[in-house]
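With one protein chain withheld, the remaining protein chains of the complex are depicted in position.
In order of appearance the chains are A and B, and numbering begins at 1 in each one.
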Amino acid sequence: MTPLAGYLLLSALLFAIGLGGALARRNAIIVLIGIELMLNAANLNFIAFWRYGPNPEALTGILFVLFSIGIAAAEAAVGLAIIIAVYRHYRTTNLDRITSLKG
Amino acid sequence: MSAGFYVIAILIVGSAVAAMSLRNLVHCALSLAVTFAGLALAYLQLQAQFVGFAQVLVYVGAVAILIVFAILLTRGGDSEKEAILSPGWVWGLGIAALVFVVAGGAVVSSKLLPTVQRATPAATVKQIGDQLMTQYILPLEVIGLLLTAALIGAVIIAMRETEGGQ
Partner (left out) sequence: MDWIVPFLWLIPALPLIAAGAVAVVPKNRKRFAATAAIASMVGSLVLALIAFGHSLARIKGGQSAPEVFNFRWFDLGESALRLGWVLDPLTAVMLVMVCLVGLLIFIYSVGYMAHDDNFTRFFCFLALFASAMLGVIISNNLLLLFICWELVGLTSYLLIGFWFHKPEAAAAAKKAFITTRIGDLAFLLGMVWLNSETGTLLFYDGGRGCLEQGALSALMARATSLGIAASTGIGLLIFAGAVGKSGQLPLHVWLPDAMEGPTPVSALIHAATMVAAGVFLVARVYPLMEASSATLTVITWVGVLTAFFAASIAVAQNDIKRILAYSTVSQLGFMMMGLGVGGVAVGMFHLITHAFFKALLFMGAGSVIHGCHEEQDIRKMGGLKRLMPLTFATYMAGMLALSGFPLLFSGFWSKDEILHAAHGWDGSHGPFYLGLVAAFLTAFYMTRQVCQVFLGEHRARAGGALAAQSPCQPHESPAVMTVPLVVLSFFAVLLGFVGTPAWPWFQQFLKGGVAATDFQHLFSAETLRLIGLSSVIALGGIGTGWWFYGRRPLKVADEVDPVESLRPDIYGVLRNKYYIDEIYEVTFVSLNAWWARACNWLEFWVWSGVARAAGHVVLGLGWVNRAIDEYIVNLGFDRGCEGVTRGGGWFSRLQNGQVQTYLRVIGVALAVLVLLLIWGGRS
């Protein structure tokens, strides 16, 4: 197994773990944590491809990841703000209880 | 595959699993921080030093702390005796497993992955900076704008409402 394949598998596993947690836990913050894990898995994927792929001089992978980190940070901030606002209203972070948008 | 890779891999996976399965939220957040650190190590091993440091600074230093704060601010709603798993958690785990199988299968069975061993590329800060200021100037500005908007937005969303709404 090439190193690249190894890193890719690792990233896939990390992604799956993050996804599983996001889909299976009740707490909204845990879901957010899972999402962060998924984002990080994607970042790892990019760096791996940058390292072992063609044309590493373009630094494409690195820059992409930098931007991704920035965006992830923003997203985490906004998401947590929303959770806090929702918590204030519903008095819970339990996703099962937050069903106002039920169709 | 060097031994360092396996160690880092085990660290990352372990702390990720812990982050997802612990009951105490703060423990989850701390495990997440460990995961971030492990990832930073992985970046260092992949010769993306700047990214590694950025990872530590941003993720560990900001995001993880932020999550801890959020946990602390939203405590008291749930009792300790409640289940941590949402109804239909089996479906969720199943889907995650499915995704892993699909993605992993794709990776393993792929014939397109490059196999040529390359020399270590150089990714100096200077080069990154050059790229940022020339080719990626637009995304840089947009990120700036995005961060500003996110900042303002987060503040507004989380602001305590005055007389009217509460």
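Some points to look at:
One rule holds in what follows: contacts are C-beta pairs under 8 Å (C-beta built on N, C-alpha and C of every residue); 3 or more make two chains touch, one makes a residue touch a chain.
Computed from a predicted structure; not experimentally measured.
Shown as candidates are B:Leu11, B:Leu73, B:Ile95 or B:Leu147; the residue that touches the absent chain is B:Ile95. Residue positions on chain A in contact with the hidden chain: 19, 22-24, 28, 31, 95-96, 98-103, in rising order. In the full complex, chain B touches the hidden chain at residues 86, 88, 91-92, 95-96, 98-99, 102-103, 106.
The rule is short, and it goes like this: only the chains that are shown with their structure count from here on.
One finds 5 Å separating the Cα centroids of chain A and chain B. The residues of chain B lying in touch with chain A in their complex are 1, 5, 9, 12-13, 16-17, 19-21, 25, 28-29, 32, 35-36, 39, 42-43, 46-48, 50-51, 54-55, 58-59, 62-63, 66-67, 69-71, 73-74, 77-78, 82-87, 89, 91-93, 95-97, 99-100, 103-104, 107-108, 113-115, 118, 121, 123, 127-128, 131-132, 136, 139, 143, 146-147, 149-151, 153-155, 157-158, 160, 166. On chain A, the positions that touch chain B within their shared complex are 1-10, 12-27, 29-30, 32-34, 36-37, 40, 43-44, 47-48, 50-54, 56-57, 59, 61-63, 65-67, 69-78, 80-85, 87-88, 91-96.
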